[in-house]
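One structure follows; several queries about it will come next.
Heads up, one of the protein chains got dropped from this complex, but the rest are sitting where they should.
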Amino acid sequence: MFKKLIQESMGKSPWLFHINAGSCNGCDIELVSVLTPRYDAERLGFKLAGSPRHADIVVVTGPVTKQSLPRVLRAISQVPEPRCIVTMGSCPQSGNVFRGSYSVAGPLSKYVHVDVDVAGCAPKPEAVIDGLALATQILKEKRGQMK
Amino acid sequence: MTIVITALQYLGYVLIFPGFLFCFLAGMLLCGIDRKLVAKMQKRVGPPILQPFYDFFKLCGKETIIPASASKTTFLMAPLVGLAALVVIQLFIPVFSFSAFSGMADVIVILYLLLIPAMSIILGGAASGSPYAGVGLSREMVTIISCELPLVLVLLAVAKTVGSAMGTGLCFSLSDIAAYQAMNGSLITKLSMIPAAVAMLLIIPGETGNHPFDAAEAETEICEGLLAEYSGAPLGVFKLSHAIKMLTLTSLFVALFLGGLGTGIVALDGIILFLLCVVLTAVSISFVHAITARLKIEQIFKFYWTLVTGLALISLVLAWYGL
Amino acid sequence: MSSVMNALSYQHFPIYAIMVLFLGAFLIVVFGGNRTARNILALLSITASLAFILALVKPVMWDGEIIAYWMGGRVPAGGYAIGIALEVDALSLFFALLVSVAVFVSGVYSIQYMRHDDNEREYYTLFLMLGGGVMGLVLSGDLFNMFIMVEILTFAAVALTAFRNTAKGALEAAFKYLVVGSIGSTCILVGTSMLYAQAHTLNLAQLAQVIPGNLNTATKVAFALLFVGFGTKAFIVPFHPLAADAHGAAPASISVMISGVLTKSGIYGIIRLTYFLFQTMNLGTMQFLLVFIGSLSMFVCVTMALAQHDFKRLLAFHSISQIGYVLTAVGLCTALGVSAGLYHAMNHTLFKGLLFLAAGAVLHETGTTDLGKLGGLSKKMPYTTVLFLIGAFSISGIPPFNGFASKWMIYQATYQKAVESGNIGFLLVTIIALVTSVLTLASFVKVSQSVFFGQLPRELENVKEVPFGMRFAMAIFALLCVLTGLFPNLVTTYITEPAARAVFSVAQYIGAMGFDASGVAAETAVSFAHVGVWEPISWLLILCIALLSVTIVAVASKYDRVSQCSGEAVDSKYELFYGGEAQEFSQVGGGDLFWGFKHNWRGYFDVMHRLHSGVVNDYALWAVVDLALVLLFSLIVL
Partner (left out) sequence: MDLPFVKEALHQLFSKSSCAMYPVVPSEAAPNYRGRIVYHPDRCLGCGMCERVCSGNAITRTVEHLPDDQGDKITLTFNLGSCTFCATCADFCSSHSIEFTGDYHMVATKEEDLLVSGSFIKAPRKKPAAPAAPAKAEACAAAEPAAEAPKPREDGKPVNDPAKCVYCTLCARKCPAGALTVDRAAKTWTLDEDKCVACGTCAEACPKNCIIM
């Protein structure tokens, strides 16, 4: 029963950790706007965590520049299981307009398993909420698979 | 046989009311109500009231990572010690006329016991070895220093008021303060106690580390400071401790200023206490949270050592001259 | 046979307790060439001294007997005391107890700690002379012997301060100490001779009988001189910078002696002077003097400590801060106050000894006490860390350790005094004491963060735990810290209350020596009613139950199922969360940890910084100014 409780709770309080991997700040602003009174993701339990150790969902924005790549991987590795990685905006998925630049190491999926992609440049807050909700479902499944 | 029954009774106090179970449920609900109210004041819907429970159980189900540079025992034990110490403080605070253990400590002791949870979080954070924890520790400690002076003045003012009314000169005992209020009505009705009560209301968010006095745990600047390296269940215990601390401080306020509202029936008193705590939380934590932005650490210090200390000092001087 | 029995009578124990230490010092000079012999001799003499003092506890403290001992049987003739006298009442014994415990633990610690130093023989000689000096001072029954002992202990302390003269600043610190210490000793000598000229006696009891009724300008001047002289020994403001230098330079075992023992001798002198010789403590102005100096020491030194970035200097300032507590409480002249002050004096010896030994352990293993260069030692030195934390919690007054019990009594006492005397100034003292306490906590948080927690610098990778002997010595202090904190009622009943009662029993003190005490008010009614409520045992019991239940729940819900770094494998998962930059060591500077606090007090800290110039001329000037002020004060109010 306790396990069930935990699994249910897992779906109700996902905490986000946001990594800016060289983003233009467009997606970052949209992510923050998800927490504003207009969209208020907190009513779904979302919360921005300050440290990857607290997070359940890692949201990556930006095309993953060479400078940021080791830090991104480091921060992601420090998120405790179960965790879920969400790429936000086109950049981490493909590099977008920065693709082919000498300083871009992306896409992120070359290095880690990405669970959810939220496309858009930048995605609409509703789309972000959709993506995070999907990530939460995945999180719950992952928790169920944990022993 | 009677010993066994007494022991069971005391165990019941510790584990059920006003101990763990009460602390857990009431503290978490208080935290949830606080979050809901802040959201309301910010024109948001806010999380469900049960959100802190979800957060807690979720954290219980997460992996606990111990950093390589951390000292394991301190790192893992600190949250538990902090939680246990807080519950014991809650046991020492009388619930109106009912007091499980409040005959065992007085207000000065409470003042010092309140340092133990703070120390546990400081040591736990320091034990993780994180540089962010170093910054958080420094800020946490300065916040404690800031709150200490006005809190001392408030407690001394209360002790003086009750003491001179009871003819003993001074009275630090919480159960005596509760008994006095049960006979003569709440202390907040006295002129000299009003500034002290206001000061205490301002101290509560500082002691609990709530916004805007949360420079120590600023998640956007120093990655939650002392908690930066905590994950999983220990983090959940710290969150629980934070929630219980809100309950403890508000019920301390009730014990100091709003005593005498009890009915004598323990269960009912518990509910009244909780409702009063909710009101106090709404005023002193949620409302202050909603209308302010986070203060810098030296502003926190200045705020407490000027304005709040001034209020408490007025109260103390008024109490000294018997008003 | 009877002479043997006679020699074993406890009447002789005080002189034995002093003499074994001096004898040990002498024998070590003669036979101390061999390390084993030296250690055995030192251990024997400190153990014997401790045993003699412990044997005196029952008759003197619990039965209330006052031992008057005339050396060589030279009892007073013609109403005047000529011979050398020892007079041991509960107060003397209380301090002797502290001295013997501190000397014992410090001696045990020294065996491992000083192993790698040269001149161990001289070290033990001076060490035992220092111990013997303080022991002689507190047990002595006449003023001139007190002066002699002050001289012995001062010079032993100066020599020991400069013992590691290769260390930076050791000679300078010793020189400063020598200069100002000599000023203090001279004051005591001049004061003593002025009193002798007036009263024609040097016996404390007889002085206490003669002086109070016959105050004139000369005795008033003598009072000021003696007060400043003993103040120098206690390092109260304005002599506190010396303590910082001396503690910083001396070996840790000597810091224990200086802070735990030597300062107590100053406090003892002041108590004897004010409560016994001049019996002026019932004057509000005298209470003001002591409480003022005490509060000033308390607050100034704790703020100075916050600004330090050397482990031992920081502890040194705290030492004076705690002495400020003691002086304040003693200056209240209430039964509770004196009892609280003595309790705190005892606790101070215990926890400050523990802290200095911990600092010594860190120095022993790492070779530095600079807070900026240390860090993360808790993984390397777990026992030292735990012991240090016990000491830090004790001095910061975290329940249930002993510092809390005594500080709490001091708050009660000051507040009670404020209420009883109607003087709102004492209320301020309560507030200062409470704030000082939390500032103390702050600076020990700083130490624990900068030394034992935080990140381990690469240079300290190979640090090991200290040897068992040192840990054992620290553990003794730690155990005593916990016990005296957990059983405050027993401690007050059996140790501090008899001593405090002795403070108010001037008549018995005089009478025990065979002088006429009719002119002196009999023992004041001493009430030790505690105003507050605090039951540490019950608290601990409940805490244990609570902790147990939390732990059971936690373990049951797989709280301990953690993932941690296994072996040497470097995985970024177990690294700390920060930018991952190349430098492996980033730490908030030890000196600036409490920036938010210091920023608001920058004016004050600037002034303090300028005042503590570190120039010995300035400190000598302070001593003279202090003397002038106390002189003026005593001439006006006495």
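Per-chain residue numbering starts at 1, and chain names A, B and C are given in the order in which the chains are listed.
Here, a residue touches a chain if its C-beta (ideal position, glycine included) is under 8 Å from a C-beta of that chain, and two chains touch if they have at least 3 such contacts.
A quick note: this is a predicted structure, and the numbers were derived from the prediction, not measured.
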{"item": "Contact set of the excluded chain (shown chains only)", "value": "A, B"}
{"item": "Touching residue (missing chain; options A:Ile6, A:Val116 or A:Leu139)", "value": "A:Val116"}
{"item": "Contacting the left-out chain in the complete assembly, out of B:Leu21, B:Val45 or B:Met183", "value": "B:Val45"}
{"item": "Options A:Asn20, A:Ser77 or A:Ser94, residue touching the unrepresented chain", "value": "A:Ser94"}
{"item": "Residue touching the undisplayed chain, where the options are A:Leu73, A:Val112, A:Ala127 or A:Met146", "value": "A:Ala127"}
{"item": "Those residues of chain B which, in the complete complex, touch the missing chain", "value": "37, 39-45, 287, 290-292, 307"}
{"item": "Contact set of chain A toward the excluded chain (per top definition)", "value": "37-40, 43-44, 90, 93-97, 99-100, 109, 115-121, 123-127, 129-131, 133-134, 138"}
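The working rule: only the chains that are shown with their structure count from here on.
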{"item": "Multi-chain contact residues (two or more partners), chain B", "value": "60, 63-65, 132, 223, 228-229, 232"}
{"item": "Where chain C touches two or more other chains at once, by residue number", "value": "557, 573, 575, 577"}
{"item": "Chain C partner contacts - residues on chain B that touch it in the complex", "value": "11, 14-15, 19-20, 60, 63-69, 71-72, 74, 76, 80-81, 83-85, 87-88, 91, 101, 103-106, 108-109, 111-113, 115-116, 119, 122-123, 126-132, 134-135, 137-139, 141-142, 144-146, 148-149, 152-153, 156, 159-160, 163-164, 168-173, 215, 223, 228-229, 232-234, 237, 296-298, 300-302, 305, 316-317, 320"}
{"item": "Complex contacts: residues of chain C adjacent to chain B", "value": "376, 378-379, 382, 385, 389, 393, 396-399, 404, 408, 411-412, 415-416, 419-420, 424, 427, 430-431, 434-435, 438-439, 441-442, 445-446, 448-449, 452-456, 531-535, 538-539, 542-543, 545-547, 549-551, 554, 557-565, 573-578, 586-588, 593-597, 599-600"}
{"item": "Interfacial residue positions of chain A with respect to chain C in the complex", "value": "2, 51-53, 70-71, 73-75, 77-78"}
